[in-house]
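So the structure is just underneath, and the comments pick up after that.
Removed: one protein chain of the complex. Kept in place: all other protein chains.
This part shows chain A:
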Amino acid sequence: MTAAPHPSDPSTPRQIHLAAHFPGVNNTTVWDDAPPATGRGAARHPSLGSQIRFDSFVHLARTAERGLFDFFFLAEGLRLREHKGRIHDLDVVGRPESLTVLTALAAVTDRLGLAATVNATFNEPYELARRLSSLDHLSDGRAAWNVVTTSDAFTGENFRRGGYLDRADRYARAAEFVAAARELWDSWSGPAPEPVRHRGAHFDLTGPFTLPRSPQGHPVIIQAGDSPEGRDFAAATADVIFTRHSGLAAGQAFYADVKGRLAAHGRRPDDLKIMPGVTFVLGDTAAEAQEHAAEIRRRQISPQNALLAAEQIWGADLSGYDPDGPLPDIDPDPHSELAQGRVKIADPAAVVAKWRALSQAKGLSLRETVIETTGRQSFVGTPQAVAAEMDEFVRARAADGFILVPHLTPNGLDPFVDRVVPLLQERGVFRTEYTGSTLRSHLGLPEAVTPVWQGEAS
């Protein structure tokens, strides 16, 4: 391990960890060809790059590595989303398979961690453990796995085993999956592989693993999700939590809750890093940044996208409504199956009530209401202000760092690396060089050890 500053040393400010998310397949990624209306980025982004060509991935990964980021993060989608029974066509769509593109990126980067989101529901421990260990070997110790699960039969239609599991079973299966993978990763620690015998409620596998223990021992495990089951899974199993940014107070509450769960699993608070996914907009002045942020939101939420957002909440076809007119005057249908492949909205009636109040109070159209209520950027301001706010967030124990989600492919991270990273370094809260070679060392995580799997939690 490297000599990372000890977090409890009062003379050393709390260090920030940073990761870069490849811009998503969703409406947060701006794709139309108009240059940004304002801001110094305008000249540098004359057009927007491909979401699939490898050079886009190379540019973003190298930018992250130039900025000394901890890791590069890829999300996953296993079924194209649908709306009103048809393939959703308004947002960026189409992406590579994560593990393969990250293994290729290992050839063009040296230190950057490489994190793949891979669904545990539609994979088997032996095969996925082998693929992740391969990435860790071929990248000299930079692999991470963001463990996700899927509940919907809609996605299952693309897979042999189809079907789905209920929420509790999904986490139980995922926990056993990770445990089995770790048994495999540990099984070739000496001169020859020792056969693994794993028998549990979900998996029953026997035999030798084909790779010696990889440079990190275990690839870093990331978990995303805020539910109580997700928090317990993370406390028991994960090295990093990818959470949603939810303001300083809510962030502190989440942070305290999750860190408080670690002791029960024999782990220390620093053994699990909490990293919210965040967006940012920079400007030379606060006003310019705000103006730029508003323009980005207008471009993220086209008239068509505003109508679609409303249809997801109302659960009804609203194509007869004008996005620049008032909100629909009908009640939402909470049982609608209109949207597939998206997270269900828990209480659509409450959302509609909130939107109506906002629309009336400010005199907003349907589209303006959507712009006002969704997609607000996490950090908006001058580079100095953004650096100060991020530092404050981490000092106040609302996060250990951030997963940045740029809104442009592939140049969206450049302004942050050019303008904010140096200020974080000046503040003494971000590394000025990589001191280790593995992702575990960047994150200051302990050596990988295998907790004994105790079977299913009740």
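One rule holds in what follows: contacts are C-beta pairs under 8 Å (C-beta built on N, C-alpha and C of every residue); 3 or more make two chains touch, one makes a residue touch a chain; residues count from 1.
Note that in this section contacts and distances are computed from a predicted model.
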Report task. Select, from "Daunorubicin resistance ABC transporter ATPase subunit", "ATP synthase subunit a", "ABC-2 type transport system permease protein" or "LLM class flavin-dependent oxidoreductase", the UniProt-recorded name of the complex's unshown chain. Result -> "LLM class flavin-dependent oxidoreductase"
Query raised in the report: Of A:R66, A:R130, A:R261 or A:R356, which residue touches the hidden chain?
Result: A:R130
Query raised in the report: Which of these, A:T206, A:T285, A:Q360 or A:Q384, touches the one chain of the complex that we don't see?
Result: A:T206
Report task. Based on the whole complex, identify which of A:P13, A:P269 or A:P303 touches the chain you can't see. Result -> A:P303
Report summary line: Touching the unshown chain, chain A contributes residues 31-34, 52-54, 58, 77-80, 86-97, 99-101, 103-108, 122-124, 126-127, 130-131, 133-135, 137-140, 157-160, 162, 188, 203-208, 210-212, 215, 302-305
